[in-house]
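In this view, the complex is presented without one of its protein chains, the others remaining in place.
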C-alpha cells in the first residue's frame, strides 16, 4: 500500500515550518501547497520573480502578466512582491530560501541529483533547477520510488551513483517516495538512511526496489529536518 | 591671464553633447552644470543613487533624503530616477555614463590620475572616484595647472609619472587647467598633447610649468572628444 | 534626440545586422517584446544569436524567427516548447547553449554592470562546469561564469516615459531589467507611454540611461501558455492549489 501523490505531498508538507520561504517544483511538489497547516505562515517563491504566490485565479480572472515558473496563471497575495530574475536568483543562490521541494529522475546515496536530461533524448533545459539545488538551504525530493518503463519493467531511482547527468552534486537532504522517507547526510559521510515507511510497506520491499546502500533508523526524527 | 574657475568650467562644458549622461565631481566640476548650453539635454548622475539631478533647493525646501555625492542638498527633476548604490555603480562600471568631469592632484602623460591620497596625511578615502575613472567612457580632469604651496613655491601637477598613489592607471582623456587644454591618448602610445591655450597664455609659460612631456597641436580638434 | 519612435520597424531601422547577438526579455511568453521581435523578423537579418530564457512557442515570440531560420544560436535555460526548435536543433541547423536560469540572469546582470566574470555554486559537479574554472572559496567549490553583453537588447515594459524610464508589471519583469543594461543598443516596447514626471522616481525599474529607443505598443497580444484556474466555490483553496484546465 504505497503512498498516493497526495500522501507524498502531505508528508513533504511536514518539512514546512512557520515563517518559511519555500520554492515548489512542478508536479507533486506543487500539491504541497494544499497541505500547508492552517495558521502556519509560509511564503511561496516563484523563481521567475515573485515572492508570496497565491492560488490559481478564478476562471476569467487570469492575468498573462502573472504566471509561476511552470508558466501557469496564478494570483497575488497582500504579502506579494515582484522582482527581476537576477534578484530572484540572488535570493536563491544567496541561501535565503529555506526549503525547495522538487521532483527527480535519480538520487544517489551521497545526495547527487539528476532531474534535467536524458542523453539521446531531446533536452529541454535545466531551467532554474541547478540554481535551486545549489542555493536553497534544504532540498527535499518527492518522487516515485522506481521508474516504470512502458514494458512494465521497473528501474530503481535511488542509486549508489546517478547514471544520468547531474543537476547538482551532494545537494539532496531528504527523499520522499511512495514507499518511504530517506534522510541524506549530503555534507558528511553518513550516506542515506531510511527513516520512515509508507503505510503497509516493509523494509524488505524497499530493499528490493532500492539500488542505493542505506541504513535504517525508523521512528527517529530525521536529522536533516532540524531547520 | 590664466582662465578663471568659471572659464575652466565653461571650457569643460564644451565636452558635453546632446543626450549625454554625466557625472560631475566636487569643486570646479560642479560649476560645469552652470554652462550646459540652453536646449541641450544633459542628465547628471549622482553616484549615491540618482539620475537626473536638479538644482539646489530653495531655502526652506531642503530634503535630508535628497542629497548628491558631495552630501549637498539638491532637488529632483521630471526625468529623475533613484536606485541603489549597487545599481548606480553598475551604471558607472558598465560604461553607461558618457562623461565624468573631476578634479585631480596629479595627472601623468599616460593618463594616470592621482586625486585621493597624500601619504603621511590623514586619508579620507577614495569614495567613488576609482569606480568613475575606471568605468566612465570619457574622463575629463579640471584642475589648476600647478599646486601652490603655502610658502609660495609651485609644484607641477602634469607629470611624466605620478608620485602620489593612483586613483586609476591610464584613465584620463582630457585635462583642462587654468593655462590650457591637453588631450591624452590613454589607450595608445601617443602621450599628452597641448591642444588649446588659455587667453594670453604662451606655450613657453606652459612648458615652464609642466613636468610632463607633451606634443603641441594647437587649433586642432581634440581627438579624444569625438564621443 | 527624442527616444520615441513611431513604430517597431522604425525603431529598429538600420540596427539589426547579420550575425549580431540580441537579447530578448521575457519568461515563457510573459513579458516578451513580441512587436520588436516581429520587426527583427521583418529586418531579414540572418545568423543571429539570441540570448533569451526561452525560445517562444510555434509561431509566437522567437518561434517567429525559427520559422524564418534567422536564428543560428540560442543561449537559454529552457527551450523546446516548440516543435520547430527541436527539429532545427536535431538537424544541426541551430546551436544551443544551456545556462542554468540563475546563472543566465546573473551573467546578463554582470555584463551590464561591467563585471567580466564571477563565481557561483550553481552547476559545480555537473556538465555545466565542464571546461570552466572551478575554485574553492571558504571550503566550498564555485565555478567561474562570464558576463554577457549583446549588440541589441529588446525588452517589454508596462510603462515608459519619453526619457526612457521604464516600469514592468508583475512577473512580466523577469529578464527585462538586466537585459536593458547589457547591450550597446536597448530598444523598449511599452504598453503605456507617459511624460517624464508621471512615474514615481522611487519606483522606476530601469532608469532612462539604459534605453536608447522606445516604441509605444498599446495593445500587445498577450498569450497564456498554461491557463490554470480554480472553481469559484473553492475560495479557501490554499496557495498554488487548483486544477489545470
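We just call them A, B and C in the order they show up, numbering each chain from 1.
As a convention for this text, a residue touches a chain if its C-beta (ideal position, glycine included) is under 8 Å from a C-beta of that chain, and two chains touch if they have at least 3 such contacts.
Predicted model, so just to flag it, every value in this text is computed and none were measured.
**Q** Looking at the whole complex, which of B:4, B:85 or B:202 touches the chain that is not displayed?
**A** Reading the full complex, the residue touching the unseen chain is B:85.
**Q** Have a look at C:2, C:130 or C:202 and name the one touching the chain we're not showing.
**A** If we include the chain that is not displayed, C:202 is the one touching it.
**Q** Which candidate, C:106, C:161 or C:191, sits in contact with the chain we can't see?
**A** In the full complex, the listed residue that touches the missing chain is C:106.
**Q** Contact with the hidden chain only, please: which chain A residues?
**A** 18-19, 21, 41, 43, 45, 51-52, 76-83, 89-97, 135
**Q** What chain C residues would touch the chain not displayed?
**A** 106, 110, 113-121, 135, 137-138, 140, 142, 146, 167-170, 173, 200-203
**Q** Touching residues of chain B against the unshown chain: what are they?
**A** Residue positions of chain B that touch the missing chain: 24, 30-31, 33-34, 36, 42, 44, 46-50, 53-59, 61-68, 70-74, 76-77, 82-86, 88-90, 92-93, 112, 122-131, 134-135, 165-170.
The definition used in the following text is that only the chains that are shown with their structure count from here on.
**Q** Determine the groups of chains connected by touching when chain C is not counted.
**A** Groups after removing chain C from the contact graph: A | B.
**Q** Mean of the CA atoms for each chain, then the mean for all of them together: which chain is nearest?
**A** C
**Q** Out of every possible chain pairing, which has the most C-beta contacts?
**A** A-C
**Q** If I average the CA coordinates per chain, which chain comes out farthest from chain B?
**A** Chain A.
**Q** In whole angstrom, how far does the Cα centroid of chain A sit from the Cα centroid of chain B?
**A** 55
**Q** Could you state the distance in Å from the CA-based centre of chain B to that of chain C?
**A** Chain centroid spacing, chain B to chain C, equals 37 Å.
**Q** For chain B, write out the residues touching at least two other chains, lowest number first.
**A** Residues: none.
**Q** Please set out, as single numbers or ranges, the residues of chain C touching at least two other chains.
**A** 109
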